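Below is one structure, written out as structure tokens; comments come after it.
Here the complex is missing one protein chain, while the rest keep their positions.
Our next item is chain A:
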């Protein structure tokens, strides 16, 4: 190159010859997303809240049920038809908000802060980033949700022993339900990730998440009843409920079908996120 400041040749060769060989791999991207996940305070706060919701609401529900039951009154209201499992998982509907919001933060937060530019500069193929984020959150949410559900159940049985709903872990479907609670939270977290990646806005992502989990089920309940029976069970929240519920009402899906439906929703959301990530400028 004929330029004004010609690089002195001896300087150039050492730089080149000593260069280490780096390479981007899926595993390393996962490692990077893992470290990014834990290096933010918001992660710890939302995870803490999720765990707190699952545990606290589960315990309060069990304690309330036990006190009503001891008083000899017929159990009514929220707790009519309760089981030890449904009481333990009472906090799931609150925990899901915390984990869903965390999912939105993981992706949309990168856009609102500009981090996405660093992220995609390092991994310009892009898709590994999405898969890694989803994997990290799914894993962590599964752990938090699963641990929360089991601890809540264990601690709750303390209050519930001697009441009509007391169950042991070996009872039919108990372990499946508690694990189902963890899986549900993991999938809601992944849906949050996908919503954040599609909308690229924390506020927008959280709004749609709340709409999907809370508003739409309420809205569908207002539809004519045969419509409601056709649509209702396939909504993400209802499909999830049949997955972690111990006993299913007659019009609900089986646990396996519930899992399949919720997985479909999750994959659909991820597909949308992948499309947006690949097709739009960052």
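By our rule, contacts are C-beta pairs under 8 Å (C-beta built on N, C-alpha and C of every residue); 3 or more make two chains touch, one makes a residue touch a chain; residues count from 1.
Heads up, the rule we're going with is that contacts and distances are computed from a predicted model.
*Asks:* Any idea which of "Ion-translocating oxidoreductase complex subunit E", "ABC-2 type transport system ATP-binding protein", "Thiazole synthase" or "Multidrug ABC transporter ATPase" UniProt assigns to the chain that's been left out?
*Replies:* "Multidrug ABC transporter ATPase"
*Asks:* Based on the whole complex, identify which of A:81, A:114, A:164 or A:256 touches the chain you can't see.
*Replies:* A:114
*Asks:* Out of A:32, A:46, A:96 or A:266, which touches the unshown chain?
*Replies:* Counting the whole complex, the residue in contact with the absent chain is A:32.
*Asks:* Among A:89, A:123 or A:194, which residue is in contact with the omitted chain in the full complex?
*Replies:* A:123
*Asks:* Footprint of the hidden chain on chain A, which residues?
*Replies:* Touching the chain left out of view, chain A contributes residues 1, 3-8, 11-12, 15-16, 19-25, 28-29, 31-33, 35-36, 39-42, 109-110, 113-118, 120-125, 281-282.
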